[in-house]
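Below you'll find the structure I mean.
As you look at this complex, bear in mind that one protein chain is not there, while each of the others sits in place.
After this line comes chain A, so read on.
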Amino acid sequence: MLQIDRWKRILIIGLCIIGIGFAVPNLFYQRVESHNDALAEIERTGVETPELAAARDGWPDWLPSSVVALGLDLRGGAHLLGEVRVADVHKARMDALWPELRRALADERATLGAIRRLPSPEGTLKIEVEKADAIARAAEIVRGFSNPVTTLTGAGQQSLAIQAQGNTLTIQLSDAEKVATDDRTVQQSVEIIRRRVDEVGTREPTIVRQGADRILIQVPGIGSAEQLKALIGTTAKLTFNSVVATGTNPDARPGVGQVILPSAEQEGLYYTLEESPVVTGEELTDAVPSTDQNGMPSVDFRFNPTGARKFGAYTSANIGQPFAIVLDNEVISAPVIRQAITAGSGQISGSMDFDGANRLAVLLRAGALPAQLDFLEERTIGPELGQDSIDAGRLSSVIATAAVVAYMIASYGLFGAFASISVIANVILILSIMSVMGATLTLPGIAGIVLTVGTAVDANVIIYERIREELRAGKRVAKAISDGFDEAMSAIIDANVTSFIAAAVMFFLGSGPVKGFAVTLTIGLVTSVFTAIYLTRLMIIWWLEWRKPKELIL
């Protein structure tokens, strides 16, 4: 019917006005953005400098201040897709289990006999027990270290998979535990990468998990993917180990529970270390860049109480001995302990420049990655290229809209003008919804908007063609219009649902720019149905009420 209730009219117009309101900040993109940045900066630091205050006052507080987030292809920046080496954690878990197991098994030496670890693939632990008939008892002891794993598929799974064969026990993480561990590892990695990127303070980084073991990192405004990799590509695993020996042969056979690691300072120098660390980086509370007594760059750190206690006990027991500071399997330095360090703080120096010290401090503060990352995909887009794309996108949107408007008016006259107003309202609504949702606009997304300009008139075209037919069939103006709208409805809905299916598939399977395109397209579908049906209809009804036409040439 051609009647629209008053409250519905108010709702339609109200939605359009709100839409315009939320789209307006995008016209003043830079000003609004520096306003938002300044606000965030003032809140973060609590200091209000004149520049920040000026930037903040550049855009009034009471106006909407969300703008469309620009994708990397428009703003420039770096994109990385990393894969977490989850198997690293399996290995670390098994390696950490061994000393505990050894102690427990050694307690029952009387029944088990001598025990030793056999070489085995990474992530598994092979233990030989001297007395083969006591293997069941050994397995039972090991089982004591296993915990039940709670999974979605049900409880009852154990964390360790133990196999006894002859006189050897093969221990590894059970499948359920592996899944749970991997999940934790990736989540932890995401968390730590976020902390590291946040420390550097770039705007709106995207750090999300993708699939089982991948992490997508997008940082706008950063110079290159290499820079980003330097920040997140290192695990920054810091340990303090006791030194057994030094030498020049990297292939020497270390004793059980010992490792040979290269020196970062001196080429050709290798340290033999106890593998289990005295203290680890996890027990640090703070790290800041500073200089040592020679004025060389260094990093000051502070332990938490447990770390401080362990470190204090170790240093007082080993005065005169060297200990090694190990970062990512390289010995950064191996100072000799002159006195017991009980204050819980210390300094790392040697083989770094000021930038390096700065970065190391950031990495230590943010914590170590639980496993290393392999990079599968790297993209750097320069800011100039992004700006060119924005300019080209803006120009072509304006031209496309103008051309479509001209064509619609030439084809349908006044009704064409109504449809054109709807199309423009549609673009404004797309922008405002994207701003409010915080959706990202990409270059294909701009193409999506331009495409929407072309297709959004489709609903109106279907309606108008229908009205033409009804008029030709000799119906009165109001009746023809009313019937035209009603009859066209099912075609419009069906047509949009099929487009929506395609957009949904793109959203779920696509990534980056393609996803941005899908989002824009989907929003465009919804808004175009709204503007084409409700807004156009409202305008036509107003016109009918005002002119009360006896005939209509469409």
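As a working rule, a contact is a pair of C-beta atoms (placed from the backbone, for glycine too) under 8 Å apart; a residue touches a chain by one contact, two chains touch by 3 or more; residues count from 1.
Going forward, contacts and distances are computed from a predicted model.
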Exercise. Looking only at the UniProt record of the hidden chain, which name from "NADH dehydrogenase", "Peptide/nickel transport system permease protein", "Succinyl-CoA--3-ketoacid-CoA transferase" or "Protein-export membrane protein SecF" is the right one?
Worked result: "Protein-export membrane protein SecF"
Problem set entry | Contact residue for the chain not shown (choose from A:Pro148, A:Gly247, A:Gly413 or A:Pro549) | A:Gly413
Problem set entry | Candidate in contact with the missing chain, chosen from A:Met506, A:Ile523 or A:Leu538 | A:Met506
Seminar exercise, completed: Touch with the missing chain holds, among A:Asn167, A:Asn496 or A:Thr536, for A:Asn496
Seminar exercise, completed: Contact with the hidden chain, among A:Ala54, A:Ala96, A:Ile399 or A:Met437, goes to A:Ile399
Exercise. Out of A:Ser389, A:Ser432 or A:Ser482, which is the one that touches the chain we can't see?
Worked result: A:Ser389
Exercise. So that we can see where the missing chain sits, which residues of chain A does it touch?
Worked result: 73, 81, 83, 224-226, 229, 375-382, 384-385, 388-389, 392-393, 395-397, 399-401, 403-404, 407-408, 410-413, 443-444, 446-448, 450-451, 453-455, 457-458, 461-462, 465, 468-469, 472, 487, 490-491, 494-506, 509-514, 517-518, 521, 553-554
